[in-house]
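Selected chains from the complex are presented in situ; the others are not included.
Going by the order they are written in, the chains are A and B; count residues from 1 in each one.
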Amino acid sequence: MSIRVGIVGISGFGGGEAMRLVASHPSFELIYAAGEGSAGSRLVDRFPGVPAKLADLVIEKWDPATLPKLDVLFASLPTGASAEALARVPKDVKIVDIGGDHRYVEGWAYGLADIWPTQIAGQTRVANPGCFPAAALNALAPLLANKLIEPGNIVIDAKTGISGAGRGGADSRFGYAESNENLAPYGLLKHVHMPEMAKTIERLSGGSAAGLVFTPHLVPMTRGVLATIYCRGRATTDQCLDAARRFYAGRAFVRVTDKPPQTKWATGSNLAFVSYAADPERNLVIAMGVVDNLGKGAAGQAVQNANLICGLPETAGLDGVPVWP
Amino acid sequence: MSIRVGIVGISGFGGGEAMRLVASHPSFELIYAAGEGSAGSRLVDRFPGVPAKLADLVIEKWDPATLPKLDVLFASLPTGASAEALARVPKDVKIVDIGGDHRYVEGWAYGLADIWPTQIAGQTRVANPGCFPAAALNALAPLLANKLIEPGNIVIDAKTGISGAGRGGADSRFGYAESNENLAPYGLLKHVHMPEMAKTIERLSGGSAAGLVFTPHLVPMTRGVLATIYCRGRATTDQCLDAARRFYAGRAFVRVTDKPPQTKWATGSNLAFVSYAADPERNLVIAMGVVDNLGKGAAGQAVQNANLICGLPETAGLDGVPVWP
């Protein structure tokens, strides 16, 4: 029996990636798609390579009053747009919100699926982590859980491909000619992903206050996030790697490597790669985390969360091998 | 019951893509991998995102005398290297040669799978078409079969991403800094893909002699081939599109579009896109064909051919939606 799935925000990159994953999912059937910029188009008009069975699905203008009967709704809307848009969705429709409005909001589970799968499993409303948190927190979690680093002194230097800036943007800064061959820091000391990272660090460290510096950078590539994280701690590299291997033992999507991870290792997949380099004499631990910002950083983790709340195998529809090169 | 699969040439891009597709295939089990540059490594050392079940498979040095019992072997070796390498493979191992040595060679079927599936189905040795032919011939076939163009007067202006140049290359011309932001024609009037295209055009046109100009270009992108083809003919655009829609009716992988196709539509998939623009008053038909050079242009078509010769559904393991963006 298939699970009836809808996607709102199909015109954007996150919604498009959700469509791609749902289309290949063994238990999901996409029966509804809505999008601001593409309402009235058929799916094949926006995604020429969509499977024949989905080609003629007409993209709707979003209106919760006219939703068909759905089991799961993926929402991928701009920050600020999803709170209201989702409030009127019937209670019996499970929601995974890829957007940022419901993270650490009452009634919504924070969907860091590789770390808290059992806490997510029983929910009907899940707020997907942001792409930077997905990269950084998976790398930090084993260190925090094992008290190998100080939660109060963490510097996250993060780098994202340009799809992380979203599609809507008519902003020429994200135009090809201006973004190509350009590397740019932005949002210093005030990025919107800071609060969810700080809260999660506190939760992972058993309540200790987080002290966090976070600097994102735009990198001239389409997909991929790397977080290079500078921490204080006396552990060795091997102790960090061992802690991570134990922490993620039996988990499907987080890979612990002894080489510095590269963004291309994860492209198109729901994988996260974490690694560490430490110098105990200098009280230094460097943690590194890589994800595809549209995979584990958005739609991949969303499907994983949907699997959890629907009682499906966590890996259903997510076993694609990364695209390389 | 799973089909035992081997891959030789796993270090290269074509072999790597074959691995990616085999790993997700519902009926194939990868039990053997060989590669010049990576012998002795585990699969996970070369492909960090490989599924756990394949992680520890050790890459062998190629030696047909020590092959395990295989049902199908994919070969992706440099031009000139596969004729000898494959001669000693046992007769009961079916072979799909992604490399160029067996195209239009006695005893080998030419694996243009979307056009001649039934002729391929009964074979045990299939020579996969080159990436440029895959893009161009799928676009030309409906025109030639319906005599809408003159086979003796065809100009193919083809463009490929740089993975088309192969991986082995220590050639600094293919280094990032020199290839990036650079567009370069090469191999004018003498590219190695000319003969198979000429022979196929003759076959498709019922024996008429092909007259062919072929100019490949290297484009600064990783994947993708576009062939823009200038032909003589009196058909209208709609007549060309209709001919193509009839020609590919019921076929899974060739999509006929009324918009000029873009390489990104096919990325990571086995799809081919074809389109046409004609001006009958000027005796002009422009045909356009797009493939992913590692998908339909190499490993995707190879898996399709293997499905055909193994009696599997043609689409098995090939239903992935293109990666976008």
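We take it that a residue touches a chain if its C-beta (ideal position, glycine included) is under 8 Å from a C-beta of that chain, and two chains touch if they have at least 3 such contacts.
As the structure is a computational prediction, the values presented were derived from the model and not from experiment.
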With 2 copies placed, total copies in this complex: 4
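In the analysis below, only the chains that are shown with their structure count from here on.
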Chain centre separation in whole Å, for chain B relative to chain A (CA means): 33
Chain A-facing residues of chain B, complex: 13, 16, 19-20, 23-24, 47-52, 163, 167, 180-181, 222-223, 252, 255, 257, 259, 261, 265-269, 271, 273, 319-325
